[in-house]
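Apart from one protein chain that is not included, each protein chain of the complex appears where it belongs.
And then chain A:
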Amino acid sequence: MVPFLVLTLLGLGLFYFQNLVLFPYVHLRLPSLLIFYASLQPRLALAFYLAGFLGLLQDSYALTPLGLHLNGALVLVAAGRLARRRFLMTSPGSQVLASLAALAAQEVGLRITLFLVGYPHYFMGKVKWLHLVEIVFTALLAPLLFSLLQALERVLRPWGWSAVTADDSS
């Protein structure tokens, strides 16, 4: 219960932070990074829950069809599960590269979904440099955010974090 609650609050906090502090000057996909981190954890349900929550939250504030950001979030979960099985992500470099790959996959997923639901100009249009900068800078922040979250996990261990995220599934 503790990880679900903490990640919900963190996700909501990052969404508020992005909207009230960063927008419109800085574009970063911090909620996406949080979803990617959750999908690297042993428990798949946690990643699914967070992807659903943050995906629908972002969809509710956007004009794009409801389900688009949810789809992007689920692509991140898939990328996270794949990265978890294939790579040992202990060094900052590998975390940045894995995040970069996951965010790029999310971008491709979003564009394909938009194309499929009838917004061809998003798919066919040029990849804007702003999207690229957003992805690269978000990926560069991955080691920092991951270490902060790991520190938070250590702090919350006495309250049941590790018991729920124990390696009981993959």
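Some notes on this structure:
Here is the rule we go by: a residue touches a chain if its C-beta (ideal position, glycine included) is under 8 Å from a C-beta of that chain, and two chains touch if they have at least 3 such contacts; residues count from 1.
Just so it is clear, contacts and distances are computed from a predicted model.
Of "Heme exporter protein A", "Zinc import ATP-binding protein ZnuC", "Protein translocase subunit SecD" or "Cell shape-determining protein MreC", only "Cell shape-determining protein MreC" is the UniProt protein name of the chain excluded from the display. Touch with the chain omitted from the figure is made, among A:50, A:70, A:83 or A:98, by A:70.
Only one residue from A:12, A:101 or A:136 touches the chain missing from this view: A:12. On the side of chain A, touch with the chain left out of the figure occurs at residues 12, 15-16, 18-20, 22-24, 27, 44, 56-71, 74, 110, 113-114, 116-119, 121-122, 128, 130-131, 134.
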